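In this view, the complex is presented without one of its protein chains, the others remaining in place.
Let's look at chain A:
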Amino acid sequence: MGLYFKYLSILFKSQLQYRTSFWLLTFGQFFIPFSVFAGLYFMFERFGQLRGWSFYETALCFAIIHMAFSLSECFARGFDAFSSLVAGGEFDRVLVRPRSTVVQVLGSKFEFTRFGRLLQSAIILVWALYNLPIEWSIAKVITLLLMVASGVLIFTGIYMLAATLCFWTIQGMEVANIFTDGGREMAQYPLNIYQKWVTVFFTFIIPFGCVSYLPLLYILDKVHGNEILYMLMPLAGVLFLLPCILVWQLGVRHYRSTGS
């Protein structure tokens, strides 16, 4: 973990070499999800509510998923942009260094401009929380933090799976975007508004529901039954990441036996 921060600091220094481009990109990232959020806003303006969810409740869901997404794009960019590492042969370098491949790949790239996006989502989060009549408790705060943290893990897991595919295809797989961008677009709304199979997929296969919809029910006091269960739902993100790491290790083994 210490090494990860060393990578972080050297790449941050590199980023500072290109300040203008950094600010422009950050600025752009701030506004990209804006249009999406505007769509959300106008929809609620027109319909008032969505299956029992108010505008601010949905905005909270939106903010959490987008925060998790921008954090993962910043801090797990190495896996997200892994195809260039393989195609350029740089992965060989990773293998001749005495550290785990996961840390080294994570440390190979950071996308600091995603802070623009993070900031935008954070503003929406604060705005939504300010307007929601939530009775706060320590447990709820922890749950909220867990939701974001765990969301980061899920996105990271998907990047890892996509990166693993690069060992076979060399080129990046756009397929993975269905799950990252698609998952983000889906999970920014409460999952119960969708068809049953969509809900099931994003709860049990890629557990976005476990970091947004389900724990939100707890925070918004909509739970009937075991509150602890809902509160701990975000831990599913950890459960999701573990098999991803295993699959990654398999990919590395494949790479080392084929060299492609």
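The rule is short, and it goes like this: a residue touches a chain if its C-beta (ideal position, glycine included) is under 8 Å from a C-beta of that chain, and two chains touch if they have at least 3 such contacts; residues count from 1.
As a convention for this text, contacts and distances are computed from a predicted model.
Per the UniProt record, the chain missing from the shown structure is "ABC-2 type transport system ATP-binding protein", taken from the list "ABC-2 type transport system ATP-binding protein", "Anti-sigma-K factor rskA", "Phosphoribosylformylglycinamidine synthase subunit PurQ" or "Divalent metal cation (Fe/Co/Zn/Cd) transporter". When the missing chain is restored to the complex, the residue among A:95, A:178 or A:205 that touches it is A:95. What chain A contributes to its contact with the hidden chain is residues 2-3, 6-7, 10-11, 13-14, 17-18, 88-90, 92-93, 95-100, 256-260.
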